[in-house]
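Everything on this sheet refers to the single structure shown next.
Every protein chain except one is present and positioned as in the full complex.
So, chain A:
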Amino acid sequence: MVLLEAVNVCKTYKNGNQETPVLKDINLQIHKGEFISVMGPSGSGKSTLLYAISGLDRVTSGQVLLNGKDLTRLSEDELASVRLHNIGFVFQHIHLMRNLTLFDNIVLSAYLAGRQDRKSIRQRAGELMAMTGIVHLADHDITQVSGGQLQRAAICRALINSPDILFGDEPTGALNSQSAQDIMRLLADINRQGMTILLVTHDPRVAACTERVLFMLDGRLVAEKKLGKIIQDNPEERRNRENQLSEWLVRQGF
């Protein structure tokens, strides 16, 4: 079942009279439960694609359909509602609110959505924190915990409203290798529970954890590699997937 579809999506930046096309005729389908990564050299338009199809930015032309609803036709308030209820986002630099504790950061958007009572929200936040291993840090300020722990909290925040899809823009980019590995393991677990995930990354080890890898070049999706779901999370399988992917990337000129 197609969850999200991009149809002929274009994005052009204007600077005075000068126009710079960043996304050119992107067509993409994401199925429910998929775990996808987008790779490509710097400036290829990966992040722009992510922001454009997640409702954080507007496209210049084309359609973005989420559950059949065209995001490009929504008003700002409707789009905000989509971001609140249907989409979760994890950023490279985390972007938690500085003046809230970890727990408050996690529950903020759920309280705003107000779809559940506070007790249920707190319970769900507790479950997510337990799953990501940060339950003991609930009352900490964000300046008191490590980058990896902050990114776990950011994942909890993104999942608190049970979105349809989770986007990640280099979610491991600012972390050390151990933390990055832990986060990817966590994301894979979440995907196994049915969450659709789309990541942008430049790290083949991260992309190797996903089941489908899209390759972008100069604003276009130029290639695709299906790796399939990770069946057994062991070092050997991981190495195999990384090797497969590396060879493919070399062929793409990466």
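Quick note on the criterion: contacts are C-beta pairs under 8 Å (C-beta built on N, C-alpha and C of every residue); 3 or more make two chains touch, one makes a residue touch a chain; residues count from 1.
Just so we're on the same page, contacts and distances are computed from a predicted model.
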Among "Gluconate 2-dehydrogenase subunit 3 family protein", "ABC transporter, permease protein", "Sulfurtransferase complex subunit TusB" or "Aminotransferase class v", the UniProt name of the subunit that does not appear here: "ABC transporter, permease protein"
Residue touching the undisplayed chain, where the options are A:L100, A:A188 or A:L217: A:L100
Of A:V7, A:L65, A:L84 or A:A188, the residue in touch with the unshown chain: A:L84
Sites on chain A contacted by the missing partner chain, in the whole complex: 47-48, 51, 56-57, 76-77, 80-81, 83-85, 89, 91-93, 95-101, 103-105, 107-109, 111-113, 118, 122, 139, 141-143, 157, 161, 169-170, 173
